[in-house]
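Got a structure here, written out as C-alpha cells. Questions coming.
Missing here: one protein chain of the complex. Every other protein chain is in place.
Chain naming follows the written order as A and B, and within any one chain the residues start at number 1.
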Amino acid sequence: MGENKIIELKNIAVSFDGEPVLKNLDLSISDGEFVTLLGPSGCGKTTTLRIIGGFVEPDEGDVFFDGKRVNDLPAHKRTVNTIFQRYALFPHLNVYENVAFGMRVQKKPNDEIKETVARMLKLVNLVGFEKRSVSTLSGGQQQRVAIARALANNPRVLLLDEPLAALDLKLRKDMQTELKNIQKSLGISFIYVTHDQEEALSMSDTVVVMNNGEIQQIGTPQDIYNEPKNAFVADFIGESNILDGVMIQDYLVEFFGRQFSCLDAGFEPNEPVDVVIRPEDIDIVEPVKGTLTGKVTNVTFKGVHYETIVDFKGFKWLIQTTDYYPVGSVIGIVLNPEDIHIMKKSEYSGMFGDYSSYSEEFDELGDPEAGLAEDAGEGEE
Amino acid sequence: MKTLSKIYNGIIFTFLYAPIVVLIVYSFNDSKNRVQWGGFTLDWYRDLFSNELILESLAVTLQIAVLAAIISTVIGTMAAVGIFNMNGRLRRAMESLNNIPMVNPEIVTGISMMLMFVAIYRATGLLQPGFATLLIAHITFCIPYVVLQVMPKLRQMNKHMYEAALDLGCTPFAAFFKVVLPEIMPGVITGALMAFTMSLDDFVISYFNSGSTAQNLSVTIYSMTKKPVTPEVNALSTLMFGSVLILLVIVNARQVRDLKKQKERR
Partner (left out) sequence: MKKRLSAAPFAVWMGIFTVVPMAIVLWFAFTDENGAFTLRNIAEIWQYSGTYVDSIWMGALATVICLVLAYPLALSIARKAEHVQRTMVMIVMLPMWMNFLLRTYAWMSLLEENGLINHLLGQIGLHWSIINTDAAVVLGMVYNFLPFMILPLYSVMAKMDNRVIEAAQDLGSNNWQILRRVILPLSAPGIVSGVTMVFVPAVSTFVISKLLGGSKYMMIGDVIESMFMGDGCNYNVGAALSLVLMVLMLICMSLMRRVDNGEDELGGMMA
C-alpha cells in the first residue's frame, strides 16, 4: 500500500432539496488501499462515492485526483470506474459487449478488446459466458460481469456501491473473498460502500465510519473495533454496553459507584466519559466472586453463544456467553482492565449502549434489506 | 357465469363490428342502394382508383401522417427525456403544457389553431391554409401521445444504466443513444404508432385547418357525405381496413414468433 494519495476530498459539503447530506468532509485515499465507507442508511456514504465518481457536484469543497482539482471534470472523463448497486448492466448487449463497452467507447482495436475481455472474464470466473444475454444470468453472475466491465478499463480506483447487497448470505461471503483477492492481485484502490459492519471489518485496510453526513472515525478495522471514538461507533460496530462514568485519573475510572482500572489515559481528572464494554469480554462468575451482581432478564440462543440480558440496578447489559443462565438467576460479572474502553463524551452519549429495548435494536442491525432503501434517498442528484 | 360472459362479449363485439361488416359487404354491392343487394361487383374498387379527389386526399393523409409521426416522435422523445429530469414547478408546467391538447375538446384545439393561422395570414400573408398548416396542427396534437408513451419507459429504466455508460467513458450524448434509447425504444415506437394512427384518422382538427389544396381523407369523405354517397367510399374503407388487418396480423405473428424464440433459448 503506497503512501501516494490518489484521491483527496477537502471540505466537501452537499445538500439535496435543502437537506444537508454531507458536512465538512475531509478524506484521502491512498494507492492500492481498500477503503470502506461504513454507516447506516442516509449517512452520506453513497453520496461521497458519487462525488468521487463525478455524478454529484459538491456545493462546497474540492475533489483532487493525483493532486489535480477535478470538480469540473465530468463523470465520463474521470479515470475511476463504478460498480453500481443492482449492477446496471446493459440488457440489450450480451456479456462480451457489456464488458467491452468502455473499450469500444475509447475506440480500442478489436484484438485488444478481445484479449482484455477474455482476461477479465477469466478474472471473474465467467469464461464461456461471452454470448449469454445478461437477463439470463443469476445475481452473482451479473455482479461479476459488472466487475469485469468496470475493470476492463484499467481504472486506478474502483468504486463499489453496496455491490453485494442483493445477494444471499453464502454468496455474499464468497464474493467478499473474491473481491478482496481481485483487489490485492490488481493492486488498485477500492472504495467500498456498505452498511454491513462485518463486511467492512473483514475486507478493508481502512474503515471510514460515517453518520449524518460526517465522518465519525477513520482507522484500521482493529482500531475501529477496539478503540471506538464515540458512542455511535461503539454501537454501530459490534455490540457494546455503554455507560456513564467518570475518569478519576489516568488508568482509573469510576462507574456504578465502583472504581475500575483501565488502560486509557489522557483525560482531565474527574472528566465525565463514556465507558464501553464489549459483551464478549464480560466474564460471568458466581455472585459472590463478581465485582457487580445483577439479574438475568432475557436469554436468546444464537448458536455461537447465548445473548444474555442482565439488569444491573436498572441498566441492562448485553453479555455474550457460551454458558446458559436462566431468566431470573442472579449472576456476578468480572471486568478486566483491558476490556474497559474509555471514550470522550459526544453528541451520541446516552443514545446507545443500553439494552432495554433489546429486541428492536437487534432486528435492525441484522436486517439485510436495510441498505437497499438507501439507494432511493442517497442516490438522488 | 362463463357462458353469460361469452354471450355478453359476443354482443359487444357484434356491436363494434356491425357497421364495419356492412361497409365491407356493401362495397361489393352492385347497386347504389344502401340496402338492397344487387349482386357482386368490383366496380366500386375500379372507380375508386380513378377518383382523383380521393386518391389525392389519400396521398395527403399518408404524407401528413408519416411526417407528423416522425417529427412528433423526435420532439416528443426529446421532451420526455428533458421533462423526466425536471423537478417541481418547471416539471408541472411542462406536463400541463403537454396535457392541453389532450384535455381540450378537439373542436377548441381545431378552431384555436385556425384562428392563429388566420391571424398570421392577415398580419404577414404567410401560411395560407394548406399542407403546412395541416401538418403543424397534426404535429401539435401528436406530440403528447409520444410523451405519454415514453415517460413510463424512462421511469422503468434503471437510472444507473445511464450513469454506467458515463462511468465507462461515454459522453452524455453518446450515452443517450447507446444505452437510454434502446431501453425506451418500445415506448418510442408505440408513441410513433399512436401518433401515426391519430393523425391518419383525424377529422375535427383537420377540418378546420385544411386548405383547398390539402385535404385530409376524412375531410374529403365528410364533404362527400353531404350528397348521396357512392359506394366507392365503402371500397376505400374496406381496403384501408384490410391493409390494417394484414399489418396487425403480421406484427402479432412476429411478436409471437419472437417470444417463442426467447423461450427456446433458455
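Simple rule for what comes next: a residue touches a chain if its C-beta (ideal position, glycine included) is under 8 Å from a C-beta of that chain, and two chains touch if they have at least 3 such contacts.
Source: prediction; values computed, not measured.
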Indicate each shown chain that the hidden chain touches within the full complex.
B
Of B:Leu42, B:Ala59 or B:Val108, which sits in contact with the chain we cannot see?
B:Val108
Absent chain, residues of subunit B that touch it
5, 8-9, 12-13, 15-20, 22-23, 26, 34-35, 75-76, 78-79, 81-83, 85-86, 90, 94, 97-109, 111-116, 118-119, 136-137, 139-140, 143, 145, 147-149, 151-152, 172, 187, 190, 194, 197, 201, 203-204, 208, 217-218, 221-222, 225, 229, 233, 237, 240-241, 244-245, 248, 252, 255-256
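Throughout what follows, only the chains that are shown with their structure count from here on.
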Averaged-CA centre spacing for the pair subunit B and subunit A, given as whole angstrom
55
Residues on subunit A engaged by subunit B in the complex (per definition of touch)
53-55, 74-77, 80-82, 84-86, 88-92, 101-102, 105-106, 133, 136, 149-150, 153, 379
Contact residues on subunit B for subunit A in the complex?
158-161, 163-172, 174-175, 179, 182-183, 265-266
